[in-house]
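Would you mind keeping the following structure in view while I ask a few things?
Note that this complex is displayed minus one protein chain, with the remaining chains in position.
To keep things simple, chains are lettered A and B as they appear, and every chain counts its residues starting from 1.
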Amino acid sequence: MTRGGDNDGADVPQALSHPAIEVTDLTVAYGEKPVLWDVDVEVPHGTLTAIVGPNGAGKTTLIRAILGLVEPAAGRALVLGGDYADNRRRVAYVPQRGSVDWDFPTDVLDVVLMGRYGHLGWLRRPGRKEREAALDALRRVEMDAYAHRQISQLSGGQQQRVFLARALVQDAELYLMDEPFQGVDATTERTIVDLLQELRERGKTIVAVHHDLQTVAEYFDRVVLLNVRLVASGTVADAFTEEALRRTYGGRSALFGTNGR
Amino acid sequence: MTQGQLEIQAIAVLAAVACALVGTFLVLRRQSLLSDAIGHSVLVGIAVAFLVTGTTTSPLLLVGAALTGVVTVALVQVVTGTRLVKEDAAIGLVFPALFSLGVIIVSRYADGVHLDTDAVLLGELAFAPFDRLEAWGWDFGPASLLVMGFVLVLDAAVIAILWKELKLSTFDPALALALGFAPVVLQYVLMTIVSVTAVGAFNAVGSILVVALMIAPPAAAYLLTDGLGRLVVLACAIGAASALAGYWLAFALDASIAGCIAACCGAAFALAWTLAPGRGLVAAARRRARQRLEFAQTMLAIHLANHEGRPEAAVESRVAHLGEHLRWDGDFASRVVRGAERRGLVVRNAEALALTERGRALAEEAVTG
Partner (left out) sequence: MTALFLVDDYTLRTVALGAVALGIVSGALGTFAVLRGQALLGDAISHAALPGVVLAYVLLGTKASLGLMIGAALTGFAATLVVSAVVRTTRVKDDAALGIALSVFFGIGLVLLTWVQRRPDASQAGLDRFLFGQAATVLRDDVETIAIVGALALVVVALLWKQLKLLAFDPEFGASLGLRMRATELALTALLVVAIVIGLQMVGAVLMSAMIVAPAAAARQWTNRLGVMTIVAAGVGALAGATGAVASSQVERLPTGPSIVLVATALVAVSFLFAPRGLALRAWRARRARSQLGTHVVLADLAALEQAHGGPGRAHPAATIAVMVEADATAALVALERDGLVLRDPEGNWALTDRGRSEVLRR
């Protein structure tokens, strides 16, 4: 199991002067309640990063802020050196499974095809090239046999794999995932981890909200510990310490750090 | 059939198909009741347009009514945006207020004019053939037929062109936003064609029953198929069939055409609800019964396996005893046994049952899971 260490730069794209993700002073509030406060994070290219923290810590919000889906009250998030909107094609988003209506009348292949819509832009229809790409992605997640299965008939692990295929088909450099291992069976979990690490070997950057502290060190290179404020960020060796975990999950929101007001 | 009858049916079918097209997306987006809201609040749009133009036949009425639809949706968004009430309450506040405004305007300024609120609410399909579009010495047919035809073409065009965008923004609005397809724009495009369709269909069935045509056929189709394209086609077919059936029912009963069409839409939904393969009530009941039987057979196998080779086996494996031990009534017990025999799980030895290899394997698998 390969672990840790940044990619040696072999397949890394040109935009090396910027980190893959650069978040500065990010503050997001819903109404008057801060969900993220004064967060600074840098994610280097070619790494596998986990975002962990208790419920309500702002993990999903961080992802959404990076994607430009929420308006920050302060600070900014740069993606691949620029605004998300300018780099859409190079970023793939895998949302939480519960964010979608699985009763929608569509099949697995169709969902994966939706990943190509960004490349097609308005009005153009998906053609044979897109279908090939979609089937290819399904093969990589071992779901090609289910191409025409209705999505409501899938298990949790299968749904997750379909979402992953949809992200793969976007051919991105940066993958943002929200709880990809939530509620999946052991086999699926294995498949996903292998796939993510393969992507990392190819120079891609992956950031995932992760819920299982036991597997952070095993699956990821870097970690971001979040509880409304940033508690720690860095390689697993440096940042994933007992002290940091205590501060993250300690019970109180770590809004004021040492001042404790 | 007279020409008039043909024309009426044509209008009804066109209206039904157009409504089914846009209604499918309303249903999938859980915005069905916006059709109800728009249908009621367009009254104020028509009333205002009448005040402005002073006539009842200007095409401006159509525009005014369509605009009101968009305004209604925008108002609902604004009210929901204050976060002081939820969206369904916002709808329940906006459309009655607009409707009241419309009724008041009509009562005070348009009384005695043929701006029949009933016509808007209930339609005048029976009289449609008499309102013809005549120009340059040509009779182009009933005005509502042409209007409905135009609306249908518009709906079909918009939905065909924006097919994948509508599909994506309905299924996964977050991804749509992330990929750069502005869901807000798509929402307003959809609401615009919903309003135009509602107004166009008023002549056929009136505003309250536009809800029936927009919601019931797509909902019925939703129970019958799993692909979006098939759903749309099926919804249109069911809508058209309901329109025709409704017309002939009204003819036979000498009753309101619009009401009969709505009733047929309801009947179509009821049929889908009960008889849909796999999803319908009948299918679900049969599946439950089958599962109960299979579960009982597994219980039987386990029961026999437990007592196999033991002193009490002779007693425990008697058919008659089953009812007692497993608490099955006679009828159910014999069905279970017959089914188990057929599946090769047990064989009968006079009055007793014996497990087969298969039966034993089933019992073991069930217990060890």
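Keep in mind that, in the parts below, a residue touches a chain if its C-beta (ideal position, glycine included) is under 8 Å from a C-beta of that chain, and two chains touch if they have at least 3 such contacts.
Only a predicted model underlies this, so the values are computations on that prediction, with no experimental measurement involved.
Here one chain is not drawn; of B:215, B:238, B:305 or B:363, the residue touching it is B:215.
Between the chain not shown and the residues B:74, B:89, B:289 or B:347, the one that touches is B:89.
Of the listed positions B:263, B:300, B:322 or B:346, the one in contact with the omitted chain in the full complex is B:263. The chain not shown here touches chain B at positions 27, 30-33, 35-36, 40, 82, 84-86, 88-89, 91-93, 96-97, 99-101, 103-104, 107-108, 111, 116-119, 121-122, 126, 208-209, 211-212, 214-216, 218-219, 222-223, 250, 253-263, 265-266, 269, 273, 279, 281, 284. Residue positions on chain A in contact with the hidden chain: 25, 27, 29, 32, 34, 37-38, 73-75, 103, 152, 229, 255-259, 261, in rising order.
Convention: only the chains that are shown with their structure count from here on.
With centres defined as mean CA coordinates, chain B is found 37 Å away from chain A. Against chain B, in their complex, chain A makes its touches with residues 31, 67-69, 85, 88, 91, 93, 95, 99-101, 104-107, 110-111, 114, 117-118, 120-123, 125-126, 150, 152.
On the side of chain B, the complex with chain A involves touching residues 28, 83, 161-165, 167-168, 170-172, 174-175, 177-181, 222, 225-228, 230-231.
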